[in-house]
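Just dropping this structure here.
All protein chains but one are shown in place.
Chain lettering (A, B and C) follows the sequence in which the chains are written, and residue indices restart at 1 in each chain.
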Amino acid sequence: MLTTSFASLVGRYRVIFFDAYGVLKNARGILNGVPELLSWILQQGKDVYVITNDASRSPAQMAAAYAHPQHGILIPESKIISSGLLAKDFLRAKLRSGRVAYLGKPASAFYIESAGVTPIHIGACQVGEEVDAIALLDDEGFDWFRDLNITLNMIRRVSAPVIVANPDLVYPVNDREVGLAVGSLAAMLERIVGKAFIRFGKPDTMMFSHAFACAHENVPHLRRSDVLMVGDTLETDIIGANTFGLDTALVLSGNTRAEQAALLIQAKGILPTFLCESVFT
Amino acid sequence: MLTTSFASLVGRYRVIFFDAYGVLKNARGILNGVPELLSWILQQGKDVYVITNDASRSPAQMAAAYAHPQHGILIPESKIISSGLLAKDFLRAKLRSGRVAYLGKPASAFYIESAGVTPIHIGACQVGEEVDAIALLDDEGFDWFRDLNITLNMIRRVSAPVIVANPDLVYPVNDREVGLAVGSLAAMLERIVGKAFIRFGKPDTMMFSHAFACAHENVPHLRRSDVLMVGDTLETDIIGANTFGLDTALVLSGNTRAEQAALLIQAKGILPTFLCESVFT
Amino acid sequence: MLTTSFASLVGRYRVIFFDAYGVLKNARGILNGVPELLSWILQQGKDVYVITNDASRSPAQMAAAYAHPQHGILIPESKIISSGLLAKDFLRAKLRSGRVAYLGKPASAFYIESAGVTPIHIGACQVGEEVDAIALLDDEGFDWFRDLNITLNMIRRVSAPVIVANPDLVYPVNDREVGLAVGSLAAMLERIVGKAFIRFGKPDTMMFSHAFACAHENVPHLRRSDVLMVGDTLETDIIGANTFGLDTALVLSGNTRAEQAALLIQAKGILPTFLCESVFT
Partner (left out) sequence: MLTTSFASLVGRYRVIFFDAYGVLKNARGILNGVPELLSWILQQGKDVYVITNDASRSPAQMAAAYAHPQHGILIPESKIISSGLLAKDFLRAKLRSGRVAYLGKPASAFYIESAGVTPIHIGACQVGEEVDAIALLDDEGFDWFRDLNITLNMIRRVSAPVIVANPDLVYPVNDREVGLAVGSLAAMLERIVGKAFIRFGKPDTMMFSHAFACAHENVPHLRRSDVLMVGDTLETDIIGANTFGLDTALVLSGNTRAEQAALLIQAKGILPTFLCESVFT
């Protein structure tokens, strides 16, 4: 499979959806050159969205990270579609009030608070605690041994829904290492208790339909074939966007290493429309 | 959990989404009284949609089945959202032309033809056949031993996408028996080859977002809380619609037996908003 | 990983365990040269056993297939340890009498009859049939569509144990094709009903402990390090024998293709002690 220059693809689409980790940022922050790249894309009259399985901080905090030193905010928070946002919509629609126990850093609680319900960190819960939902938001911000055991026992006892706002199993830490993401912890607990957790995030198509609906409001005659999804992960970004009917570009700057790409695409049967070394090529 | 009269719920919503099998029909056809029920709901100014994991026949054929002896077609084909329809959209968007090998009855081929691509029954394929996609549409219309073995070997050899237009594992045949649905056959093949198939149908939320977008065109200010999803299966209808943020009514006339309902809801942790004996109560 | 000559390994061990399919035979029968090879090994004073996930025919029928044109039977049936044999032992120990419904060719029924219980082909059963166990023995000898649906409904209704006498997912048909083995059908049914089936065959170590106990009777001071297991499949032959503590040789004449071997060993983390092109090298 030949690689394509990403820059050469931009002109063919009206709207670009970007994954964040492994595409525009890594564990150390936004990649050098990203604000300039985004400015260049926006100058060509394209709309840009970020579609990210992340519930560790608010969209406003995410938006600030992409700001350009001169031009300021490039991607407004309304164009950052995070899995946390879908979780928030769910809590607002289905709970309306009540208390939600959560696993994650304090910044994760934004998604619970802004749904109008009360967040309680699982580290502050007892096993018999009465809650209206349990939310698994992030892999940091709690004591794994103590708090995963409390979470397991709470889930066994209550019949409240359990929501997972990031189904990713791992995330790239650096070129050589990955970290266990909250999706792995959730899958472990779900298997033990035999209950069905409610997941928000790619590859479920809801992230794409939500972003497409936003984009469609700005661009009335937008068709799916006018949108390109750019991601680094076959099992989330690419299969999800393929299923939703978007064209897809796999970049080799994150979870998928250049030397494995052809093999993984063949082995898994997940076919991106394009293959690009990175967004800078 | 107390059961509610379905009739008493209708007034609270603007739009009703119905699952088909186990709710409005069974293996012998549309249930007695369904045309009259639908007429009554429509007379109250409600919009009605059918949301069904079914790719075994065209929406027009499905619509005809719900016709009223006097009033004719009650649910136009545009309001029947089948998993086959999403598969068709995918094939049109992602293939545009080519040949698609399929498992299913000849009527299933409608979804391939109407995407502008050429259907070929897998029974007419050789293992080395060159195709652009493989579509698993229905559990009938082929020789399981011969054609599942051909399908397995085709999938191993080609890197074309494999799509599954009905992820259900079983369907109710009568009060005592179930049948193996194509989703079970697909899961068996997927596990063997280790590839990721592309699934269309509940519980993925795309069926609900598609139907909601249609409903929203007719009812401009429609909110998700204005829609009730009525289904007989916790793992598809209820969890999918819950995830999308709709209210849900579980009816006990299909896959979920009355005597097990409370136990299953507790064991699986999938909570419908309401529990109704059937749509006739 | 370097390949070793199989002939050069024979002298290092006291007992050789062979897998059958992909090692000594294929879908067309015993490989050319196998009787001569076995004669040569036996002449060196080695004991030879066949350890095979196969319940499609009796050990006597299997033994006849390895006969040498001049020397007659080389591997007596007492040295052919099949998964069917373990299933027979189970039925004898746990049922003692009664009726067992089975999926498979008529020759499979040997293992049920010789356990002293009555075999009934599933094609002759009604859904409500009262049986004492259900045995999934072979992928041939029945109508998949009709009989898998009957089997599913029988398993849902009865609380009798379900035994699977061959957990293999596929078997090699020829150099290019595989066939769906009964283990795939069993896994599909097991997932649907949520019950735990009882499996006999590699990679469970019972096949190896049974064979080792037989070998130990003949060779009193036999240690596990005196035995070499020769197989073509990482997930059954190699991991099972590794777990039991035997040395293992992976041959590239069956399920594992030469060009993939190094990659699969690395990807799956299943490490054979030796790699041989075939038993003829």
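As a convention for this text, a contact is a pair of C-beta atoms (placed from the backbone, for glycine too) under 8 Å apart; a residue touches a chain by one contact, two chains touch by 3 or more.
Keep in mind it's a predicted model, so treat the numbers as computed, not measured.
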Output for the hidden chain's shown neighbours is A, C
Touch as defined at the start, partner being the missing chain; which of C:75, C:112, C:131 or C:206 qualifies? C:206
Touching the hidden chain in the complete assembly: which of C:113, C:129, C:177 or C:235 does that? C:235
Can you work out which residue in C:67, C:198 or C:222 touches the chain that's missing from view? C:198
It is residues of subunit C that touch the chain not shown, namely 89-90, 93-94, 155, 159, 161-162, 193-200, 204-206, 209-210, 213, 224-225, 234-235, 239, 242-245, 265-271
On subunit A, what residues meet the omitted chain? 127, 143-145, 148-149, 152-153, 156, 169-170, 176-180, 184-185, 187-188, 191-192
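The criterion applied here is as follows: only the chains that are shown with their structure count from here on.
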So what shape is it, when you link every pair of chains that touch: line, ring, star, complete or other? line
Between subunit A and subunit B, how many degrees of rotation does a Cα superposition need? Round to steps of 5. 180
Centre distance in Å when subunit A and subunit C are each reduced to the mean of their C-alpha atoms: 45
CA centre of subunit A versus CA centre of subunit B: separation in Å? 28
Going by residue number, subunit B touches two or more other chains at none
